[in-house]
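First the structure, in the form of structure tokens, and then the observations on it.
A single protein chain has been omitted; all remaining protein chains appear in their positions.
What follows is subunit A.
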Amino acid sequence: MSVERIPLMAHLVAGYPDASGCRAAARGLVEGGATYLEVQIPFSDPSADGPTIRDACSSALEKGSSVKESLALVADLHATYPEIPVFVMTYASLVFAPGIVTFVDAAAKAGAAGLIVPDLPFDADEGLAQACVAASEKIPGAICSIPVAAPSMKPIRLAAMIALGRPYIYAALRAGITGAATEINADTKMFLSAVNKGGSKIFGGFGIRSGAQARAVAPYVHAVVAGSVFVETVSAVVLAQSPESKTASARSLQIRNEAIRRAVYKKAKEIIAG
């Protein structure tokens, strides 16, 4: 398995650590071999996220990151890396506030390939999936709504989700929040086999931090998702900056961004190598 590269959906928080740093991270992820990018639009109350992503979101918001800027980033990534589908993850409040259709149209226009909104359940999604279908008809390229499955779901509910026949399902590999390491055990594999039954392509993630974990999950999924580990990698670079270099002169920003790109690149390679 080690020679074959593991398909990876790599996650980043829009506007973290800032606009240019975020783009540098994306570049590192793509150069490191990510197959897909998942861009999280920061929300003030990200209750499904662990400390790493939670703090990255609030840091981005403190710097004034907006939904508009986040979608501009998506559009930019889409234009820069046309071969890499970009998915958008965020929370119901941001999707619902402008109106579901408005939000979906804006995301589709930015080139987003899909939307992951964990607190909009597939059977009460406020018209999200429908808006995606409608947007795909208006705007070239397809945007879809990606439901999130969890191991704690009752079999009947999981069956209903699978029966939707969506292009993708995001499988959260364990209970809890993003970040902490996940043990890939027999239960995980059984869950993934169950999710796989419907023929949707599976993104499997939550707590994937190492090549070994990715390798264990890979046979059961279309792509492995890793998120917090990359956000942490970015944070580590930001924290390691000396206070003088934080003055954000063009030169020091360039040095920091290069460090972010390199660190993220290395981490992505590591995970993809399995």
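What we mean here is this: a contact is a pair of C-beta atoms (placed from the backbone, for glycine too) under 8 Å apart; a residue touches a chain by one contact, two chains touch by 3 or more; residues count from 1.
The rule we apply is simple: contacts and distances are computed from a predicted model.
Per its UniProt record, the hidden chain corresponds to "Tryptophan synthase beta chain" from the list "Purine hydroxylase delta subunit apoprotein", "Multiple sugar transport system permease protein", "Succinate dehydrogenase" or "Tryptophan synthase beta chain". In the complete complex, the hidden chain is touched by one of A:P7, A:G21 or A:G50, namely A:G50. Among A:A79, A:V133, A:A175 or A:A212, only A:A175 touches the chain that is left out of the view.
One of A:P7, A:P118 or A:G211 touches the chain omitted from the figure, and that residue is A:P118. For the options A:S152, A:S193 or A:Q254, the residue in contact with the chain missing from this view is A:S152.
Taking the whole complex into account, subunit A touches the unshown chain at residues 43-51, 54-55, 58, 61, 66-67, 92-98, 118-121, 124, 126, 147-150, 152-154, 157, 172, 175-177.
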